[in-house]
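The complex is shown incomplete by one protein chain, all other protein chains being positioned as in the whole.
For reference, chains read A and B in written order, and residue numbers begin at 1 within each chain.
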Amino acid sequence: MDAFNNLFVNIAAAIRGLFADSHSLGADLTINIIVFILLFLIMVVAALFLSLVERKFAHWVSQRPGPNRLGPHGWFQFIADAVKMLGKEDITPANVDKFLFKMAPMILVGVTLMAFGVLPFGKGMVAINLDLGIVYFLAVSSISTLALLMAGWASNNKYSLLGGLRAVAQMISYEIPLLFSLLGVVMITQTFNLSSIVEAQKSVPFIFLQPLAFVIYLIAGIAETNRAPFDQVQGEQEIVAGPFTEYSGLRWGLFMLAEYGNVVATSVIAVSMFLGGWYGPEFLPGWLWFILKIWLVIFLMMWVRWTFVRMRIDHLMHFAWKILLPLSLVNIFLTGMGIYVYDQLILRIGG
Amino acid sequence: MTIEGTQEYSINMGPQHPSTHGVFRMVVHLDGEVVTKVEPKIGYLHRGLEKMAESRTYTQFIPYTDRLDYLAGPHNSLGYVQAVEKLMDLEVPERAEYLRVIFAELGRIASHLVMIASGSLDICGWTPWSYCFRDRERILDLFEMTAGNRMTPNYFRIGGVSHDVPDEFMPALKSFLDDMPENMEEYLGIFFGNEIAQSRMKSVGILPKELAENLLITGANLRASGVQYDIRKAEPYGIYDRFDFNIPVLYGCDTYDRHLLRLLEIQESIKILRQALRDIPEGPVMAKVPKVIKPPIGKVYHRVENPKGEMGWYIVSNGTTKPARVRIRTGAFVNVQMLSAIIAGWKIQDLVTIFASMDLVLGEVDK
Partner (left out) sequence: MVSDSLRARVGELAARVNGEVEESLGVLELTVNHSDAIEALNGAKNLVDVPCDFLHDLCGMDLEDHLEVVYQLSSLRGAQRLRIIARVERDNPVIDSATRFWKGADFLEREAFDMFGIQFKGHPNLKRIYMWDDFEGYPMRKDYVIESHEQRAIMRVRKEGE
């Protein structure tokens, strides 16, 4: 079982061993390039696959068959979707701000990829082992707000502008409860490094110590990725597709890629910070447990999407500022009290 | 009012839009997210049915009537054939009357199901939408079994109905009626009981009672503002006076009540259908009507309670085989005025919800 657990670490070590000095610049560069390509592939495959899973799940909830023509029970549908998207005409409307219009999807994908860099997929399987892990992740993912605003403004379309402004309002409001809910975990583990946080959950996953924070994180995470019930950025029934209205073909594909990449990233953080990362009973390797836990969180997010209806924008802001934010502050306070009491007990009992 | 330095702008929610229930265009004047004025611009589906009626015989016009409120297929022709029968003073056989009631109420249920479904779809509730359409499919199967066409069966004739229903109709109808109460519990749970849906719809789009009467609103929109008025009870047509059913009235005047009222009306229609199924006699389905229908000179204004509102037929006959004037007063056309009257001050997302609760269908609005 240990061999399976360390499968990818051993492969990386073997590749390093091919170089004369296994920590030279050349070795590091090679490993980094391979990891980068792997991450990109993971993101693309996840996005394609998740879009199909989402449709299947949605139709299962509504008692419809879902895509069932291509491949066994329709599981090759994503190939058709990808080919269709690649083959579509790239329409750039006449009076758009061309630079911003083209940059917006690229920034969004780039930001998501950068955020993937610090995610711990298993023991020792993190692309960049940053000590500032979680801070870096939150900082980078808040740049995606800017990309949506660029897309909304540059499209020269009132619907897109409305969508872009709604995106700014929503994403800024929900970042604060997101941050504060993760602060409780950081207070317990005294580190920002994601791998260390996961290792600190060896005995008990933090969801039992921080249940409120988990719920707040999940809600704020769904809001950050613009999924229902917080998806009035891409209102569809009101503002057609918000900032994505004027994008067609591969540019729109990049937006979808970034959205599903964000979904995966959010659930990876949820799993790492609350659900114990790669720890699990011994009969499966660690990284497989990790994948199963991500599946669980993504399943939860999809379930919420297809059950609830959309919230109105002022209810949404009210919810973020007047309900989630005080709750997350209460959580921090309780965590602090808990740590203080725990330390006192350890002092009394241990000393 | 605008804050210093901001500007009002107008958006065109054009004829092609995911949520305007058909080819309906509105010019929406906005101040940020708040709507200040809405100008509806209709006529994109105008087919000139009233003009066409003047060059068709009375029987030739019946298929056109089905295309008015195409979601409640057979119900439209009910008013028309009853108006012509009034002109000609025809008596319709009993079995035909019961069959007419059955088809009309099935059309009403189908239309209300679409209204609830699209009301939920407009706030991104995909699941109630597919549940409602699943049940609507069974009604459309019943129509197809009888007349071949799903949405516009073209089944009624002047003097009765075109032919008798096949043998598998009654058992299929009975099993549909037995399954419906459980399905309506599902809708209550997933849509009407959903807290987010309630917060989107309660106290949104208030239509006060006096304004509703002044705007000549009819149908379920009027009953959700507290006025107890239903043509089936006020001026019964056909054999509606033999059935025992209530008129649901709600007093909230808001969007939630307008949606909920239609669910309650589905329950009442199911009651009527059960009674019709129990009491329907055997017999002929068509009266002895002359080959060429030539009503005597006269005028008649006959109204029925369409699912969308009141549908009035003003038919003027000049003694020939073609009418001199067929005037169709449709509920949805007059109800459009409700939108610009109550929209000021609500947000764009409420505009979509209020619009869905008005239950328009463009076939009726544009004739």
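In this text, a contact is a pair of C-beta atoms (placed from the backbone, for glycine too) under 8 Å apart; a residue touches a chain by one contact, two chains touch by 3 or more.
Quick caveat, the model's predicted, so the values are computed rather than measured.
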- Omitted chain - touching chains that are shown: B
- Cross-chain touch to the chain not pictured, restricted to B:V35, B:C124, B:M201 or B:I217, is B:I217
- Query: Which one, B:G22, B:G79, B:P248 or B:G312, makes contact with the chain that was left out?
  - Reply: B:G312
- Query: Who touches the missing chain here, B:R108, B:R329 or B:K347?
  - Reply: B:R329
- Query: Considering the entire assembly, which residues of chain B contact the chain that has been omitted?
  - Reply: 42-43, 46, 48, 50-51, 86-87, 211, 213-217, 227, 229, 234-235, 298-301, 303, 310, 312, 314, 316, 325, 327, 329, 333-334, 336-337, 341, 366-367
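Note that in this section only the chains that are shown with their structure count from here on.
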- Note on the structure: Taking each chain's centre as the mean of its CA atoms, chain A sits from chain B at a distance in Å of 46
- Note on the structure: As the complex stands, chain A meets chain B at residues 58, 61-64, 158-159, 162, 228-229, 231-232, 235-240, 306-315
- For the complex, which residues does chain B have touching chain A? 9, 11, 17-19, 33, 120-127, 129-131, 134, 190-191, 194, 196-197, 199-200, 347-352
